[in-house]
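I'd like to ask you about the structure that follows.
In this view, the complex is presented without one of its protein chains, the others remaining in place.
Should a chain be cited, it is by its letter among A, B and C, assigned in written order, with residues numbered from 1 in that chain.
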Amino acid sequence: MLPDRQVKVGVLGATGTVGQRFISLLANHPFFVVAALGASERSAGKPYAKAVNWKQTVPIPSAVRELVVQPCKPEHFQDCTVVFSGLDADAAGDIEAAFRAAELIVFSNAKNYRRDPHVPLIVPLVNPSHLSIIPQQRALHSPPLKKGFIVTNANCSTTGVVIPLAAMEKAFGPIESCIITTMQAISGAGYPGVASLDIVDNVVPYISGEEEKIEWETLKILGGITETDDGKKAFDMHARHPLRLSASCNRVPVIDGHTECVSVRFARRPPPSPQQVREALAAYTSDALSLGCPSAPRHTIFVHEEPDRPQPRLDRDYQNGAGVSVGRVRQCRVLDIKFVVLSNNVCIGAATSSIINAEIAIARGVIQV
Amino acid sequence: MLPDRQVKVGVLGATGTVGQRFISLLANHPFFVVAALGASERSAGKPYAKAVNWKQTVPIPSAVRELVVQPCKPEHFQDCTVVFSGLDADAAGDIEAAFRAAELIVFSNAKNYRRDPHVPLIVPLVNPSHLSIIPQQRALHSPPLKKGFIVTNANCSTTGVVIPLAAMEKAFGPIESCIITTMQAISGAGYPGVASLDIVDNVVPYISGEEEKIEWETLKILGGITETDDGKKAFDMHARHPLRLSASCNRVPVIDGHTECVSVRFARRPPPSPQQVREALAAYTSDALSLGCPSAPRHTIFVHEEPDRPQPRLDRDYQNGAGVSVGRVRQCRVLDIKFVVLSNNVCIGAATSSIINAEIAIARGVIQV
Amino acid sequence: MLPDRQVKVGVLGATGTVGQRFISLLANHPFFVVAALGASERSAGKPYAKAVNWKQTVPIPSAVRELVVQPCKPEHFQDCTVVFSGLDADAAGDIEAAFRAAELIVFSNAKNYRRDPHVPLIVPLVNPSHLSIIPQQRALHSPPLKKGFIVTNANCSTTGVVIPLAAMEKAFGPIESCIITTMQAISGAGYPGVASLDIVDNVVPYISGEEEKIEWETLKILGGITETDDGKKAFDMHARHPLRLSASCNRVPVIDGHTECVSVRFARRPPPSPQQVREALAAYTSDALSLGCPSAPRHTIFVHEEPDRPQPRLDRDYQNGAGVSVGRVRQCRVLDIKFVVLSNNVCIGAATSSIINAEIAIARGVIQV
Partner (left out) sequence: MLPDRQVKVGVLGATGTVGQRFISLLANHPFFVVAALGASERSAGKPYAKAVNWKQTVPIPSAVRELVVQPCKPEHFQDCTVVFSGLDADAAGDIEAAFRAAELIVFSNAKNYRRDPHVPLIVPLVNPSHLSIIPQQRALHSPPLKKGFIVTNANCSTTGVVIPLAAMEKAFGPIESCIITTMQAISGAGYPGVASLDIVDNVVPYISGEEEKIEWETLKILGGITETDDGKKAFDMHARHPLRLSASCNRVPVIDGHTECVSVRFARRPPPSPQQVREALAAYTSDALSLGCPSAPRHTIFVHEEPDRPQPRLDRDYQNGAGVSVGRVRQCRVLDIKFVVLSNNVCIGAATSSIINAEIAIARGVIQV
């Protein structure tokens, strides 16, 4: 059940790239309303419009222009039903822990808790069922928590590829190998991020830590949750059907939108045909949509028929960047099927995922509003 | 034996992108001297400087500024020991055939005869031994030829990947599978080629016919030549050790330099370690160099140790673009080894290959000068 | 009075860049509804979605996907109250004349009739009063027309600069000299337009005919209409206060949005201060807005205070690209005042102008609906 009244939310890291995106996306949200903004001590105490070096292509929403930025301390966010975190990794660890310990609910885009065995790593169009770990997360906290928890969403390049992989596994059973080559947008590195001298007329065939994230996070997201004899839940990392992933990550001179070339091999023989894969991708739908989440895309995966699509500049803003676009589904002469997937790294690859995750948690009653 | 006097050469398609590059590269050649230029009827009769829309970053070589452009007919090239062809595919078929029939020697960058069973497809740093098919090419011509023949070089993206693959096969035996994702420069499409609206802030995940070229040409180049009982030679397409290749080709906003992410699986178990591969790549040397070919790179493959190299803007002009650069040699969790290779598509990927091929043919006495 | 029911419109050149933009902008229009699409014979007879190589960042509006494209002949547009022309200049001359002769009303983005002494050249936020020439345009046609006429809008780079110039003249009297240097987006050249090899990592300091357009069109737009003794109206080309303009036009690697650096000298001494100019620009409002035209921007000119704005990527989509952004208003040590203006060349610089012009003509009763 979705709320019929406003739900107050806070944004941590509000002046950063991801924070700005949270604020832009929340500006027209049907029930979330931004009630508190947190940033570094340098910004705290200033009205948001003065504190931020705004880099979005839409103006600062008028509702937050004058909102005074707070330090990232729980006492300033007590009114917030949900806190979205766009903090950098070097700050997120301690702050998010403190917020949870103060019984606040954190939906984080930071990487710090993605590998925590009790924190769900949720791509909202794929594995919202992992919210079921939350009672255990609260119970194992010291002291045990009544309300507070942390949910993370995935790395931007993981998110793009895991959605079509999930759709394929749902239709055709386990994938056994997957080779991914990414061409990632500069906005994925934040601001100032990539120096222009490094990327104009250039490709950088390396993004620190990125390949490891794709190879590890995908297993947690696509895997299930096992239960031991003593009732403990654990993420199984796709262990029942081992999945080998190999990623090569590149930075390209594109503002927004990660393009990924993917080849997969299925366990089931014979594998599906390209046409069967196209149909399964187009038919894939998310719980987020059936739950009525307002930020969920109507089409989880748009399947292009033209040979030269998807393209980041043309397709990244489809459905406000909340879905993904797939094209060029065809046979791979080494594995089974290859295709191209495009995802908007600053929307479904970041803030939009956090927001839909929170919408799902509300719709399912994990959060009481 | 390399000549100690000038060798006259012609350039077909002299006003086009590849033709301009031939002319730039030949300007300082130790023995080739441009004696004739051929282009379309529209350009014929004009001094080269008037006929061409020169787009190189060096001025038009003074020696050709006033050279009058000829129609692409053999009679205008009778003085030329070698004719380089930078013709477009729609013109190259008939013109190159006519030149060969007129006993002229053509080194072509066009695709038209690459799949011809009697025409060698030579990447000069890989398979100059395929020149041995030439006597058969002449003999089977009707009427048989005494002197004329055609040699083609490979597609630009094929060239980049086939050089490290050849080095690996030489050191570690046959490769059995190979997945390649390219990020190709806009200059690969000629001029005007890619519309700026299609590529600024964008990636186009498709280049017509390109994946098929990589998947087919690589087999011809890396394969050997078999001889039947009646003495007929044939390219074996790597058939003794079947090699499965799968390519995904992308256009990126880079002026020059194709970057390719490659994963390979060797037939031999266990496969070599990344360090063994790095050493084998760095040690690989070409016949072109030992023959003293002046355009051959001193280092066929430069192996980078830095994690973020090679990059097209920084590395494409190393050794005048005649070698290739490899980096990020590491294990692949699906196949055996993955790496990044960068090649200069307008140099070793095009005109430089034709020129070295001609140098080799002269050094080996296939061409008498 | 704006209509309270649908007004059928046609789009000529519907498959081209400007035509696609017309169709995108009209998709959500409160009263215009696209009823007929015209394109070349090659496209005619096909459903629009098949005929067009759609390059917009929004999908083809569903209402026109299946609309069958017609040849650009008046008989196919008889139902249309207004016809928008996005035709190329080589086709626009004859076709627009034929449409007018057939008593159709044409709002054209083409350059062909801009210099016609009876055709108004209207930037909707500047000189809609020039619609008053229309009766004369009809009367002088042979045979005289009852209904048909042509209205043109200005060249994209003219439009951007003429809006702040008009605001300044309104507040401070005639401008006497103006030096303009443009940095124009590639979309201004249409598709395929500028070759990527010409503009990636580059500036082209020349756009054919562009400087002449700015220098001539500005005079017609900012000038008035004089009436001779026999009642004939004529555009006075700003002749009462001669205005010298000098433009230098450059193409830069920007997708959309023309940036122009402008210096002006006023006739009145002393000239206004920068602060006075800022206030006058911010206060400038258009008849289009007061008439309630739905496509008119709420702020005609947004005046930036930050030193580094406007920027095309950040500011071009403000108000759907219907207004302009000005920044860096400061003293010029040679003339009086200098500033930067940014306009969205594909919106207010093209299709949006035509649409607002038509809205004004309806609101003023020049067109009966």
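Following the convention adopted for this analysis, a contact is a pair of C-beta atoms (placed from the backbone, for glycine too) under 8 Å apart; a residue touches a chain by one contact, two chains touch by 3 or more.
Keep in mind that what you see is a predicted model, and the values were worked out from it rather than measured.
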Have a look at A:Asp198, A:Asp236 or A:Asp308 and name the one touching the chain we're not showing.
A:Asp198
Touch criterion as defined above, residue of C:Asn250, C:Thr285 or C:Asn320 at the omitted chain:
C:Asn250
Where the missing chain touches subunit A, by residue:
55, 186-187, 191-201, 253-255
Even though one chain is not shown, subunit C touches it at residues 177-179, 181, 183, 198, 200-206, 208, 215, 244-246, 248, 250, 252-255, 259, 261, 263, 307-314, 327-328, 332-335, 338, 340
Absent-chain interface as seen on subunit B, which is shown
55-59, 200-201, 255, 313-315, 317-318
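The rule is simple: only the chains that are shown with their structure count from here on.
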Using the average of all C-alpha atoms in each chain as its centre, how far is it in Å between subunit A and subunit C?
42
Cα-centroid distance, subunit A relative to subunit B, in whole angstrom:
43
Between subunit B and subunit C, tell me the centre distance in angstrom, where each centre is the average of that chain's C-alpha atoms.
49
Multi-partner residues of subunit B (at least 2 other chains)
198, 200-201, 253-255
